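Every protein chain but one is kept in place in this view of the complex.
Right after this comes subunit A.
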């Protein structure tokens, strides 16, 4: 880089302005992911807690739920990349989750059964394949985003969900058909089934730890991406696409990249989520699933990685929390079909939460966290 510049700029005066990068090593500090001590401490503490107390202190039922939430968080980070960072609203996330889930299920499924299976149960392999296939689908769909914007893009991506539902319903050899479904991806590594109880750990503990490790990896990669040249280009495309083009950012290229990466994350998340759940039903990849992911992003905070994680955990826990409501509030029915039943309540809740957050805290849970932090920074001199 240095050589290149000093040859491209000829005069002495210019060299003064363009400078000598080797003198400025301290920007490295400034550019770190966790550039302050409190941030480092907080993140390390959180990860330690999640890796020690949670898997060994909480009942398996909760670990199962947490594993779902952590897998969903990978998908939420993906949606946040395309929507929160690159500004391309997508309601088609469920479609890419489905592609990941079915790619992984088919690869790892037992051969010679009712549904397609290739018997490749090695987890890293099917996980990567799920991401790649979904990512390629995302890249194929992306040109839509170069022609449509805002609401129109949202509606067309919504169309993907219905297209997907139709295909998955008809393609019984892959999906098992509606109401029946098929086995989810088989998580195996080095001859160990991760979803079954072992000598040391239960299946739920293993799946929880697996999703935790993977989430940390995916989150760190995403964080690297958004603080890089690519992340800045996404923001430029989101905020002003004419100006982005004029300063040298190819808008088309970055929209395609955003869709590709986002779908890769969705594919991996879909594969993991259904490996945790154990079964895949074609009807589950519906509009509600897409909306849940939008809710994760909006409630967690658009344009933040940690927000996506908070949002995903929150939305995944919500149905479980509303299930507890009938025991506390007698007028709420535990009957699934009742209008004010626990299941519908969760849906009403998503809607309400989205609206409330959009109005009162557009930065989402992340924004609330910032407020709390600022409050304590000023403590005891609040206000």
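Everything below uses one rule, namely that contacts are C-beta pairs under 8 Å (C-beta built on N, C-alpha and C of every residue); 3 or more make two chains touch, one makes a residue touch a chain; residues count from 1.
In this section, contacts and distances are computed from a predicted model.
Colleague: Have a look at "Cell division transport system permease protein", "Succinate dehydrogenase", "ABC transporter ATP-binding protein" or "Anti-sigma F factor" and point out the UniProt protein name belonging to the hidden chain.
Modeller: Listed in its UniProt record, the absent chain's protein name reads "ABC transporter ATP-binding protein".
Colleague: Touch as defined at the start, partner being the missing chain; which of A:140, A:213, A:243 or A:321 qualifies?
Modeller: Hidden-chain contact among the options goes to A:243.
Colleague: Mind pulling the subunit A residues that touch the left-out chain?
Modeller: Subunit A touches the missing chain through residues 1-2, 5, 8-9, 11, 13-14, 16-21, 23-25, 27-28, 30-31, 33, 221, 224-225, 227-233, 235-236, 239-240, 242-251, 257, 261.
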